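Shown here: the complex without one of its protein chains, the others still in place.
And then subunit A:
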Amino acid sequence: MTVRDALNSALDEELKRDEKVFLMGEEVAQYDGAYKVSKGLLNKYGDKRVIDTPITEMGFAGLAVGAAMAGLKPIVEFMTFNFSMQAIDQVINSAAKTYYMSAGKVPVNIVFRGPNGAAAGVAAQHSQCFGAWYAHCPGLKVVSPYSSEDAKGLLKAAIRDPNPVICLENEILYGVPFEMSDEALSDDFVLPIGKAKIEREGDHISLITHSRYVGVCLDAAEELAGKGIECEVVNLRSLRPLDEETIIKSVQKTGHVVTVDGGWPQYGVGAEISALVAESSAFNYLDAPILRVTGADVPMPYAKSLEALALPQPFNVIKAVKRSLNVS
């Protein structure tokens, strides 16, 4: 099952399960979604529950938050998360903070979802990871699925969660097929938010990563395995809350850490994990400094060769692993 279909079935099942759930966004209904994630849902649930909005991100994000404050469970699709910047005040100041500001009187049950991070050939304004932006903010939960199973389980969990949840999907992964377990095919399959997954076990080094870069790490790990280096690949699945326990356990086991994410390096996901490990009991288990593999510290260029150079690739991971382990 592709990630796209997994997301579609998550939406379908949750729309079916709860009348209060509705999907809203640009082109989600008649057009079937700009990336076809919501394909067929308008026909199934009608225009009361699957709603095309005008191109008006701040407006519809705010409107959806208001609907959530009044007790509904909106799912807002940003055509891409790049456009969520138009709406970020409503996401943070209205959705994330209201429960605290009201001392618990006004919960906000809402999901903001859509493709995040760099796609291909779409240049600077459309190629950016918002993981660090949203995961910075208390009151929000942030999930970042990699596989189809992740996508379905995390999106369903996000919709059922009574808090504002950001679901950062990845456009490049939409068309990628993954095996689905029987369990994952069930209507009741929900993954816990805040729990990471060990995608590959290994004793020599921990690769801590999320989203598309789980795949990059798995490729690197495969290549390194041929050289006798066993990488443990930690798929974070959630950026907030972070699964500190799984991270720390893995670091204690391997003593070496490379973080891998597609965001910019400064104040990013890798930076947070580095600080977390440095402050934790796992620090004493480290045999080498933590290294970060991240997107390059540049706005995304359009040209293909430059674009490739701006995003982490397996060779970047392999280089960092070798440096950490001091092997050539």
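Basically, a contact is a pair of C-beta atoms (placed from the backbone, for glycine too) under 8 Å apart; a residue touches a chain by one contact, two chains touch by 3 or more; residues count from 1.
Throughout what follows, contacts and distances are computed from a predicted model.
Among the names given as "39S ribosomal protein L13, mitochondrial", "Methyltransferase domain-containing protein", "Pyruvate dehydrogenase E1 component subunit alpha" or "Exosome non-catalytic core subunit rrp46", UniProt records the absent chain under the name "Pyruvate dehydrogenase E1 component subunit alpha". Within the full complex, the residue among A:M1, A:V28, A:L41 or A:A67 touching the omitted chain is A:A67. Of the listed residues A:Y99, A:F112, A:Y174 or A:W264, the one in contact with the hidden chain in the full complex is A:Y99. Within the whole complex, the absent chain has one touching residue among A:N8, A:S38, A:T53 or A:S324, and that is A:T53.
Across the interface with the omitted chain, subunit A contributes residues 22, 48, 53-54, 56, 58-72, 89-90, 93-94, 98-107, 109, 138-139, 141, 162-163, 194, 241, 279.
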